[in-house]
Structures are given as C-alpha cells and as structure tokens.
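Here the complex is missing one protein chain, while the rest keep their positions.
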Amino acid sequence: MRRFRLALINPNTSRQHTAEMAQAASAVLPDGADVEALTASRGVAAIETAAEAVTAAAEVLELVRSTSDVDAYLIACFGDPAVEAARELTDAPVVGIGEAAYRATTMLARRFAVITTLPRGVPEIETQMDQLGVLHACVGVLSLGIPVAQQGAQFGDTNEAIVAAGRRAVLELGAEALILACGGMAQVEGVVREQVGVPATNGVAFGALLAFSLWRAGLRTSQVGSLAPPPPVPGAAHVIGAID
Amino acid sequence: MRRFRLALINPNTSRQHTAEMAQAASAVLPDGADVEALTASRGVAAIETAAEAVTAAAEVLELVRSTSDVDAYLIACFGDPAVEAARELTDAPVVGIGEAAYRATTMLARRFAVITTLPRGVPEIETQMDQLGVLHACVGVLSLGIPVAQQGAQFGDTNEAIVAAGRRAVLELGAEALILACGGMAQVEGVVREQVGVPATNGVAFGALLAFSLWRAGLRTSQVGSLAPPPPVPGAAHVIGAID
Amino acid sequence: MRRFRLALINPNTSRQHTAEMAQAASAVLPDGADVEALTASRGVAAIETAAEAVTAAAEVLELVRSTSDVDAYLIACFGDPAVEAARELTDAPVVGIGEAAYRATTMLARRFAVITTLPRGVPEIETQMDQLGVLHACVGVLSLGIPVAQQGAQFGDTNEAIVAAGRRAVLELGAEALILACGGMAQVEGVVREQVGVPATNGVAFGALLAFSLWRAGLRTSQVGSLAPPPPVPGAAHVIGAID
Amino acid sequence: MRRFRLALINPNTSRQHTAEMAQAASAVLPDGADVEALTASRGVAAIETAAEAVTAAAEVLELVRSTSDVDAYLIACFGDPAVEAARELTDAPVVGIGEAAYRATTMLARRFAVITTLPRGVPEIETQMDQLGVLHACVGVLSLGIPVAQQGAQFGDTNEAIVAAGRRAVLELGAEALILACGGMAQVEGVVREQVGVPATNGVAFGALLAFSLWRAGLRTSQVGSLAPPPPVPGAAHVIGAID
Amino acid sequence: MRRFRLALINPNTSRQHTAEMAQAASAVLPDGADVEALTASRGVAAIETAAEAVTAAAEVLELVRSTSDVDAYLIACFGDPAVEAARELTDAPVVGIGEAAYRATTMLARRFAVITTLPRGVPEIETQMDQLGVLHACVGVLSLGIPVAQQGAQFGDTNEAIVAAGRRAVLELGAEALILACGGMAQVEGVVREQVGVPATNGVAFGALLAFSLWRAGLRTSQVGSLAPPPPVPGAAHVIGAID
Partner (left out) sequence: MRRFRLALINPNTSRQHTAEMAQAASAVLPDGADVEALTASRGVAAIETAAEAVTAAAEVLELVRSTSDVDAYLIACFGDPAVEAARELTDAPVVGIGEAAYRATTMLARRFAVITTLPRGVPEIETQMDQLGVLHACVGVLSLGIPVAQQGAQFGDTNEAIVAAGRRAVLELGAEALILACGGMAQVEGVVREQVGVPATNGVAFGALLAFSLWRAGLRTSQVGSLAPPPPVPGAAHVIGAID
C-alpha cells in the first residue's frame, strides 16, 4: 500500500492542541500513514466566536495553499471553518472534524447529544447540524461553561463536568451517543465512553480515518462546477509571502 | 432628526464598484444621511468562489473594526460575507445586501428568480436562500456566464443578457420578481424593472434603507448570548495596525 | 423628496389602538411622511382567534379597496391578516407588522423569543414563523395570559409581566432579542428594551419604515402571475358602497 | 345506525356547483346520510385569487354559524378557505376538500400531480401542499389555462384538456395519481380515472366520506387550547342578521 | 350498496389483539361490511423494536399475498410495517393504523401529543411523524414505561396511566388531542376521551373507516410507476406454500 500523507490543520494558534490532535490521528491511522500537523500563525488560541472563526477560516486556506504532496486534509476545529472553501483549492479529500463526528455518530445511534464549551456557541452548533441534515437526531446541546483553554485530558474538573453532562444527556434527554464539540477534547473520548457507557467522539481520530478512507477508495474532491479551481488570489499570495 | 452615518463596506477591492454602490445608497437615503464607503485592501476585485469569500470575510471584519462613530453597516457583496460575524463586533445594525434583496422581494412577490454571474456560484446562492428560509419561493437561478468584472451599467451586452434572462424567468418559470445577485448590478435595477416589467433589486439601495430603518426604529444589534462582544483578537489587531 | 403617504390599517375595531399605532409609525418616519390611519368597521376590538382573523382579513381588503393615492400599506395586526391577498389589489408595497418584527429581529440576533397575549394564540404564531422561515431561530413563545384588551403602555401590570417574561426568555431560554406579538404593545417597546437590555419590537414602527424603504427604493408590488389584479368582486363592491 | 347529517358548504356563489358537489357527496355516503348544501351569498361564482378566498372564508364562517344540528361539515372549495378557523366554532368535524384529496392520494400513490385551472393559482397550491406536508410527493402542478367557470362534466373541451394533462403527468413526470384541484371537477373524476388509468380525485366525494368517518368513529373537533370556542363576534352577528 | 370486505392484518402474533382490533373495526363500519381478521404466524406477540418490525413487515406481505377477494386492507400495528410495500401487491386500498390516527387527529386539533408504551420506541415514532409531515403539530411523545403486553381495556393500571399522561399533555404541553400509539389501546379510546376531555384515537376504528371510504369513493391503489406489480418473489412464494 502506498504511504498516506495527511495534513492535519489546526485553525487555532495553540501548538499544544495541534500536537494532541495529531497524536490522536496518528494513533488510529493504519501503518504507512504520515501526519503533517500545521498550526495557524494568526488568530486566537481558542476559537469561540464567529468573528474568530472568520480569521481562522482565512488561516486554513493559507495553510492549504502552503502544502504540497498531501493526500488528504483534516481541518481540526469542530466548527469546520473553510472546509467547503478548501475543497476549491485541491483535489485531495478535505474533511472537517465536526462533520466527521456527526457522520460517525448517526451511524451508531438514533439520538445523540452535543457537549460544548460555552453557551454562546450553541446557535452556531445548531446551524451546523441543520446544514449537515442531522438536527432532528439531536436531543440537546449541553454547554459546560468551561472555555476551550481549559479543555484537554489534563483538566480533571473539565473531564468530570463532561462525564456529568453526558450522564444527564443519556438519562434525562434520551441521548444514545455523545458528540464532544471541541478539538481539544480529543484525549477525553476514552474516559467518556468508559464512564458514560455510550459512543463518544470529537471527530479527530475518526476524521483522520475518514480522510484516509476517501483517499484509499480512490475518491478525490471534484474539480468541476462550483469546485473548479479558482484563479489565484493576489492578496492572499502576498500574505503567504509575508508569513514566510 | 439626528444625522445617520452608514458605513458601506465593499468586500472586494474594486474602488469603482464601491463608488457605484455608494452612489446607489446615497440616492435613496433620506436627507441627513452620510455614506462612508470602505473598500477591501486585500483579496480580489470580484468575489466568485467560496475561497475568495473567505478572504473577503476577513477583510469585512477588519474594516468593521477600523470604523468608529458609525450608526449602521451595509456589507455590500451579495454573498453576505461575515455579516453574522460582524454583528459580534458592534451594537450598530449590520445588514447584508443579499439578505436585503431577498427580504424586499418576498414582500413584493410570491415567486422570484435569481440572475447571477457565473454557473459556479449557483450552489452557494441556493444555500444562502435555504438559510434565509426563502428557497421555496425561488423558481430558478439563471446564470449569465458573464463574470462580475463585466457587470455594471456601462456594459450594454451584460444588461441585455440580464433583461433576456429576466424575461425568460417571467414567461417560462413563473417568476413575479427578479433578484440581481451581484453588487455590481446596482445601476441596472432601473432598466430591468422598466424592460421586464417586474420588481428587480440587487439589495444595495434597499439594504441601505433597511439599515437606516433599523437604526431609526431604535433597534440595535443584540449584545448578549452568541452576540456578546468577543475578546480582542491579537493577530487581527496586529493586522489592523499594519493597515494603518 | 416627494411626500410619502402610508395607509396604516388596523384590522380590529379599536380606534384607540389605531391612534397609538399611528403615533408610533409617525414618530419614526422621515420628514415628509403622512400616515393615514384606518380602522376596521366590523369585527372585534381585539383579534384573538382564527375565526376573528378571518373577519379581520375581509375588513383589511375592504379598507385597501377604499383607499386611493397611497404609497404603501402597513397592516397593523401581528397575525398579518390578508397581507398576501392585499398585494393582489395594489401595486403599492404592503407590509404586515408581524413579518416586519421577524425581519428586524433576525438581523439583530441569532435567537429570539416571542411574548404573546393568550396561550390559545401560540399555534398560530408557530405557523406564522414556519411560513416566514424563522422558526429555527425562536427559542420559545411565552404567553402572558393577559388579553389584548389589557395591552398598552397604560397597563402597568401588563408591562411588568412582559418585562418578567422577557428576562426569563433571556436568562433561561437563551433569547438574544424579544418580539412583542401584539399591535397593542407598540408603546411598550422602549421600556422592554431598557429593562431587559435586548432588542425588542412589535413591528409597528419598524414596519412603517420598511414600507417606506420599499417605496423609496422604487420597489412596487408585482403585477404579474399570482399578483395580477383580480377581476372586480361584485359582492365586495356592494359592501364598499355600503361603507361610503 | 343514527342518521348522519353533513353540511356541505360551497364558498362560492354558484348554486350549480353546489348542486353538483352535493350530488357527488350523496352518491357515496352510506344509507342514512343527509346532505345539507349551502351556498355563499356574497363573493364570486369562482374563487381564483387570494383576495376572493378571503371573502369566501368570511362566508364560510357565517354559514357555519347559521347551521344547527349538523354532524359534520365539508368545506367544498379546493383552497380549504377557513377550514381551520371553522373548527373553532363547532365540535363537529370539519373537513376541507383540498386536504381530503391530498390525504386520499398519498395513501394510493407515492407520487402525484395536481391539475388546476389557471396558472395564477399555482403558488397557493404549492403553499397548501407545504402546509399539509405533501409537497415532496408532488411531481408537478399543471395548469389548464381554463377558468373555474368552464369546469364541469358538461364542458367537453375542458375534460379533454384534463385527460391530456393527466397523461402527460403520468408519462413525463412520473405521476402515479392525479389530484383535480377544483370543486367544479367533481363529475370528471370518473372519466379521468378511466382514460388515464390512475387514481384521480378532487376531494368532494372522498371528503364527504372522511367527514362521515370522523363522526362515525366518535371523533369530534377539540374544544380546548386554540380550539376553545371564541367569544361571540359582534360585527359578524350583525352581518348574519343583515343576511336574514 | 355492495358488501365491503376488509382484511384487518395484525402484524404481531397475539390472536387476542387481533380479536379486539377486529371488534373495534366492526363496531364502526356501516352495515354490509365484513372484517376478515388475520394474525401473523411468525414473529412476536408485541412489536417493540425495529428488528421485530422487520419480521412483522415480512409477515404482513405474506398475509396480503395469501388473501383474495378483499376490498381493502388495514395494517393494524401503529408503526405501519410494510404499508407502502403492500401497496405494490394489490390495487385495493391499504391503510395503516398509524397514518390513520395522525390523519384523523390533525383534522380535529392543531396540536396533539402521542402516548406510547416504552421509551425505546420514541425515535421511531418521531421518524414516522416526520415522514407523514405532522411532526410540527406534535407537542410531545409521552412513554408510559408499560409494554404492549399490558395494554388493553382489562389492564386498569395501564388505563389510569394513560389518562394521567393525557391530562399532563393537555395541561402542561398544550395538547389539544391525543394519539394512542398502540394497536392494543383500541378499547381504551372511549375512556380517555371521557376522562381527559379531548379527542383520542389509536387509528384502528378510524382506519377501518378510512379504508372503507377510499373503496367507497372508487379510489384504488395506483398500478403504475413505483406501484406497478412486482414480479413474483420465488423465496416468498415458497414460504407461503410452507404456511399452507
């Protein structure tokens, strides 16, 4: 089998998040897979508003433009910034961890709940579910009131709060699976599955496999219609130069 | 009546488009209104792909951040880039010309057609209509095959093509009104209305009035929930500095 | 600027409501605007059932037919009775205060709540939101249990109940704006905005501006397709004669 | 079995249409059923616009209020004017022929086409299908360009046009059944079924049976919530007096 | 009137349920109607999972194939197993009790609640409502936590629990009617209507009348398109032989 090279793009500026997500992806990809992890050079360390997501989207496209010899891309922010736009720039498959999480979950359960960081992000998550056609299967979005900066396996209190929210979703709302709506929750999947007893995913590991699967099945991003390659963007090229 | 100051933001880099759209807005606003016209400093002169729209969205937010003492914003690109995100940055009303055109039209007609520039933009327009809840009222999206760069009152062939498409939409598809899906079509509204005999708008003039109306009715963008002001974005601040 | 003449049609028979709504409209229209306020001569003083709305709709059309030299119409009942049908009778723009309230609010907030009078009206409001494509953005419809007859700035208890419901909607349901679903709440907008701290509207003032904006942008109701003028209605003509 | 008394309300003023529809209903009801046929005293002989439907709706409610000792109502105009509102005025079941036609058809076929009179009515029919939740099953609405006044078994050309449209719908659009969207087409059902070879209905005969079935199953219109009886309408009562 | 022969198919194996449902159907059909009651020979006595419904669906088709000289079919399991598929096998009308219950209820009330047996069935009921286009009218699905095996007029505790759930749905959720989502609740309709004071149905009695109404109106299942008779199924024929 030819080697598979995945570009994992972290749209925020936290190199620690990048490392944790790359580790989660590498752990599940088959032998012969390389993960090239890229981190946004501008923006915020934690994307929690739509305005921040706009900046992140621009970063994602610049990082896609900066790569070469890549077999597939994983955009590793739950809001899937610029995932559709990135598909205009490459014929390699492009997967977002948000869509990956929803796709996995609706194959494992009829009803799921989403656990997210701050209440302010709930409307965006509902819009995302609507656009992906999965809103009817969601029994609730529970926000922890804990920001992205305090997500990750090393934050014990956060993990406990996630488990508590997950139990409530299963017992009171009828959730049959959990979606962890933050790239920073990659290392928490295991503990949630074990302690709540239902499937749980944030889309990083499964998203890496999804990107691999598209590539492996010989499927490439379409190059016609709305996905025909756009003409080069002068301004953006200039900015890339500035970053170098 | 206190003076009304509208910031009209052109997300593309064409100063000529900015001037034409500012003229269209000024022509309809009541006495005592000032239009401050702003042009993107990076990106493309004509936004025709989702990737270009991502760059444009980042420009919109920087221009919003760069203004002060503004009563309302009009984002003058039909795709409404960053309109929702911009609402996180200000309590002044923010209106997109795309949404303005759809809102006007559905108050004037039960069925409408959209006339756009290139075929590749059709899926994005359909998504926009779906998100605005007006897709059911659209009888068709007709693309001219003429790029943004050749839109405007001075391009006679383009105007003729728009009129021909409009007639076809009315006679064959049952359209009762026309939406001109390009900021560059601002000066063409009149000729289309006259020659096709149905309401037609691209949202620039009406959008300016919509922004005025929200302000005049004492309505301001919400400052709570998902619209609470985000914390400052370090990277973006740096870029604003670079622009100054 | 040519003078603008707005016909404000109150579909219920309460002349006091008509006067209050006309005052709210006049207060925000630009200089050079006249408001002609019309009151239904048959029906009820407060429209709270679908059966009453049917009678009101017939009154609206008779009042539209009875006017001349009008630049735009505002149908000033939150349920928007006969708004679509009225568009068949005139090429002047016709706006309903219900649609006006929803259109304003979704440009100011991602999530809103509706505050209404009696519980029995809730299904109709949900149907209205569905037809306007805004149901997904509504976090709840709260009914006061206070009839239309006790709405208005002079009813202190009602105002307090509205403010209390609004606070609950913001704090418990995640509302970012409030819609006051009764024409009789026109004078209460200000106090709700101030005490709850979010945008609030019942659509009367903004609806008047919306009608003005359509007219000012040169947009007229379509005269083709389903909006081609109908043949004269013998029975209705008879009734108009009776009114004269 | 206790006798069943059905009030068949024709919302237009054509007594000939009333008689034909009453005949179609009587022909299928079981023994022991009486059909009381009522005709609108105001309005038009053929309802073809939304404005005319508003007048018709008011007539329907007055006719409902004028009856007594009725077991069920059939509102015999395809647009179902005032059907929902009438349910507030009685605990007898109220059925519209439009909803009856759609309900029958979706139990007989996965895909259907609608054949209607004039093109201008198409948007209203699409809205009706959307509200009834059957729009996805409709492969097209074909308008004959023949007004209501020329519908009926005695118009040979009209019948031929309906059969031709039906054949086209089956062969070209994939229709598996036909809906005849006009009360005046009641006597044409048979010829269409025979010549096109698929189920066809305008809802009059089946609607009468549907009303009977609800009554016979002991089901009565709800009297709580939005269907609690409204208080008497002074104006409307006055009008009823005027009619007497 | 020609005699009407209804095949009532019970997809589960409980002959007692079959008898009760046949009794409910016979009690309401007009004179001259015969009910042929058929019971599944394989599967479970109470269908409570999707896997069980698959087995039941296959049984339904075998029972349909085994009948002859039948005017209409009533599939008497609330989940409507194989109702659409059965329409491929016959030109007689085929009605499911689930769809019958929803169709009756939405003609009697704007909002309803569903009362079901076990919580695990709730997602399937929501899917059913979505496919029938009635989900928007449902204010809630309340599960009793009592299995099908303990449904029926003879289980006093179950009946009390149903009444209690019904009252809660009316008082707290705004239900205006109740749907009893189990074929085994046929004999409970009356007590619920009386004690809760709103329309209530499980679709058996009304479904029998609906099947009669289609037949009586001369409406037959379409025989074209997706409903053209399929070629014989060798395996299934073999099984029918085995049953004989």
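Order of writing sets the chain letters: A, B, C, D and E. Residues in each chain are counted from 1.
By definition in this document, a residue touches a chain if its C-beta (ideal position, glycine included) is under 8 Å from a C-beta of that chain, and two chains touch if they have at least 3 such contacts.
Since this is a predicted model, take the numbers as computed values, not measurements.
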{"item": "Chain not shown: contacting residue from B:28, B:64 or B:122", "value": "B:122"}
{"item": "From A:132, A:153 or A:191, residue that would touch the chain that is not displayed", "value": "A:132"}
{"item": "Contact partner of the left-out chain, one of E:43, E:98 or E:183", "value": "E:43"}
{"item": "Absent-chain interface as seen on chain E, which is shown", "value": "13, 41-44, 48-55, 57-58, 60-61, 82, 84-86, 88-89, 119-124, 127, 131, 225-226, 228, 230-231, 233-236, 238-239"}
{"item": "Absent-chain interface as seen on chain B, which is shown", "value": "119, 122-123, 126, 130"}
{"item": "In chain D, positions touching the absent partner", "value": "110-111, 136, 174"}
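Criterion: only the chains that are shown with their structure count from here on.
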{"item": "Set of chains whose contacts include both chain C and chain A", "value": "B, E"}
{"item": "Size of the rotation, in steps of 5 degrees, that lays the CA trace of chain A over chain E", "value": "120"}
{"item": "Inter-centroid spacing, chain D versus chain B (mean Cα positions, whole Å)", "value": "44"}
{"item": "Chain C and chain D, separation of their C-alpha mean positions in angstrom", "value": "31"}
{"item": "Contacts with 2+ other chains: residues of chain B", "value": "84, 110-111, 174, 225-226"}
{"item": "Touch-based graph of the chains, sorted into line, ring, star, complete or other", "value": "other"}
